[in-house]
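Note that one protein chain of the assembly has been removed; the remaining protein chains are unaltered in position.
Labels run A and B following the written order; every chain starts at residue 1.
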Amino acid sequence: MNTPLVDMGGVEKSFGAARALAGVDFQLMRGTCVGLVGHNGAGKSTLMNVLSGLIRPDAGSLRIDGEDFDRGYDPATAVGHGIRCVFQELSLCPNLTVAENLRISHPSIKGFGWRKTAGKVILESLDQIFPGHGINPDSEVGDLTIARRQMVEIARAFSIVDSQVDLVILDEPTSSLDQNAAAQLVTFIREFVSGSRSVVLISHLLGEILTASDTVVVMRDGVVVAVDDTTNFDRERLVRDMGDVLVDDSGFGTRINTKIVNSDPVVTGPRENGHQLILYPGEIIGFAGLSGHGQTNALVKIFEAAQGARRAISATEPAVFVAGDRQSDGIFPLWSITRNISVSSFARLMNRFSLDFDREDDEAAGWHKKLSIRTADMKNNILSLSGGNQQKALFARALGSDAKIVLMDDPMRGVDVGTKQEVYEILTEEAALGRALIWYTTETDELKHCDRVYVFREGHIVAELSGETLTEANILSSSFEAEDV
Amino acid sequence: MSALSQLTQKPWIWAWLGAVSMWMIITGISGISAGGQVLSAAASFGTFFVIVATGQMFVITLGPGNVDLSIPACMTLSATLAMKFMNGDASLLVPGLLISLTVGLAIGTLNFLLILLLRIPPIIATLSASFLYQSTAIWSNRGLRVKPPEILGDFAVAKVLGLPVLTIVVLVLTLAMAFMLHRTPFGLSVSAIGQNIRAAKLAGIKVEKTRYLTYLMCSVLAAVCGFVLAGFSGGAALNMGEQYLLMSIAVVVIGGTSVAGGYANLTGLWGASLFMFLLVSMLNTVGLSAGFRLIVTGAIIVGVVAISGRKSSV
Partner (left out) sequence: MSRLLTPAMMRTLLPGLSLAALLAAIFYLQPRTMSYFGLNLLLNLAVPIALATIAQMFILCVNDLDLSLGAFISLTACITATWLNDAPLIGILALAACVAAYAALGALIHLRNLPSIVVTLGMSFVWTGIAVLVLPTPGGSAPGWIRTLMTLKPALVPFPIIAAVVIALTVHFGLMRSAAGVVLRGAGGNPKSVERAGWSMLRVKCTMFALAGFFGVLSGMALVGLTTSADANIALRYTLLSIAGGILGGGEFVGGRVSPIGAVIGAITLALAGSFLSFLRLNPDFQIGAQGVILILVLALRLLINSRGTRA
């Protein structure tokens, strides 16, 4: 009889108004690698957080190796049953050394000479997964590059001291790795699951999923929509199951020559490595590349330049910023939806001495209709909205201001397909009216709406693509050039 | 929702309930006439708490780590320099007040420069700078108590229709501050910064300008409070600001303003000011020793902070 290593049934979880998991069944057999795919906000990370004990589900069952867990399932229990997790956001302590970080996740390393043991174990693990990594176990993690930190994090999860490792969950493990290291990892995963141990791999790189996994689980809007052997999947089916049309090259580079005739550039960057960032009114410019490679930073610099700060980039018109990371960059959690929209327009909404509350309400009512924000009353707290509707409020804030430059920081995270289409149309309209837009996105498909695309790597622009050169293949290859050491 | 349960939802209600119950205890012990006297005293002394706490409230609303610890030193320095300059001469009252205001502006500016340039938590900046201000006050005062001009003393204790003039003035000030807090870009910016400083920056709010104005306002209010307090208590003394450090923070927190920033409340500030004064009076009436008075005061502050906790929403 073959008992699944993990057996989850009917798992549900809501965060406020947002339903992250709506009854998920998930099985995992020993000796397999399961590829878990789906869009941002589909519930993959939440499901894995339940499995690693960080989130208590609202309902559902959890069985590990046939043993039922109900209450009191926490990270320590998960670790005790051989479940390790590499999280999407880096979770090493930057103030500790590589070896010391191993001690944090492996409590059994202690006693006299623990430091030596820890150093040896992590080094062995690193050597095994990433041969030629060049990491010293005594260096402080804060001093390492992001790619090396990610290697340490992965190696740490696979390190074995005395307790068994049965399952390693990898949540976007290659997001900061170069192609070579990513390939090393895939090779290692195949080797690792050849025995009785298992891996869950979450990745938005479908090629990685198809080569590394035995089974694929597709999630959409908080439920599992497809489970099948990897051999029955190809790229096209994966994309279709995730709820998209396949990214083909047909739509790319079709938006050309939209800049307003005889206009001067509103944003001009410095020329570096033969590339220069230029933005004209009427254009939509895309920022591409792997996440965390300096795109957000560039947007913030442009924003600051527009506010009058001295930056290498110059901006001649006022700018607004549409945050993608809503919680940390966008939302004012104590305020109503209305106030969250009007915050960038206080000066415009002033009477002689005081804010004109009537006008504030009128404008908010206008956006309520135009963007069909789903709420009964715009006076409700912003947190009463679902993620996608919060994002609409942030778009309303930006478009309602009189700024000419609109900077968008991967703004479609967690937004449903219908809303996306509405927003795409509005953005195209706004550009036609003379606004200049910069759109950083991690969804390659969205770059079809752009005139030109700048690809970022390691904080710099490494390619400018437009017209015929703007293809998915070109975007990917410039994102991944081998790291020059 | 019933009117009563709506009332208990208000963050300022507890401070007022506390103030009323303290007053009832005092009146119960010492009789109604003593109760009347203590109420009148509370209206006067409470006023001083309100002035400094208003500034502190705006600072705290800027978000975690924002506290002005230089308030006592600022009060002392402003009062000392102004009283010394006037030397009891009523005709110098206006220039004296100007000196006091200048001290407030200078301290606010210096505080903010330290915060901005050294990129250190405001609490450290204002704490270290306060030692400098205190030293300057010691050096200029030399332990003497310079008498205020009589007219300033008269103003500080004057009454209209049984209400201290000062109380009326500060009530007007409070209304102006409430208007500023809830209806002007400055006040709303302070609240936005306190909720999420990064989001505020990215929403186009002038974060540094707003923070500067806030620290400036706090220091100016403290300086003016020191000036008037010197008139009220018969001169500037080196320890005159001592109790105002903790008081200003306590009054803000007990008044229902969020310690985590982003939400401020002036109604509660008044209730809490009266409460803190009446609490001390009550402890005196009951006959507790100095040690117990300190313990109870401290415990109430910690208790209120612990119960109110960090509000994620209002």
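FYI, a residue touches a chain if its C-beta (ideal position, glycine included) is under 8 Å from a C-beta of that chain, and two chains touch if they have at least 3 such contacts.
Because the structure is a prediction, the values reported are computed rather than measured.
Colleague: Hey, which of A:56, A:110, A:348 or A:374 is the one touching the hidden chain?
Modeller: Here the residue in touch with the unshown chain is A:110.
Colleague: Have a look at A:51, A:92, A:185 or A:415 and name the one touching the chain we're not showing.
Modeller: Once the missing chain is taken into account, the touching residue is A:92.
Colleague: If the hidden chain were put back, which residues of chain A would touch it?
Modeller: 52, 54, 74-76, 79-80, 85, 87, 91-96, 100-101, 103-105, 107, 109-111, 114-115, 143
Colleague: Would you write out the residues of chain B that touch the absent chain, in ascending order?
Modeller: Against the left-out chain, chain B lists 64-65, 67, 114, 117-121, 123-124, 127-136, 138-139, 142, 245-246, 249-250, 253, 259-260, 289-299, 301-302, 305-306, 309-310.
One rule holds in what follows: only the chains that are shown with their structure count from here on.
Colleague: List the centre-to-centre spacing of chain A and chain B in whole Å, with centres computed as mean CA coordinates.
Modeller: Centre-to-centre distance between chain A and chain B: 45 Å.
Colleague: For the complex, give me every residue of chain B touching chain A.
Modeller: Chain B residues touching chain A: 179, 183-185, 188-189, 191-192, 195-196, 198-200, 202-205, 262-263, 312-314.
Colleague: Which residues of chain A touch chain B once you look at their complex with the stated criterion?
Modeller: 300, 303, 307, 318, 320-321, 323, 328-335, 339, 343-344, 346-347, 350, 353-355, 381, 383, 397, 401, 403
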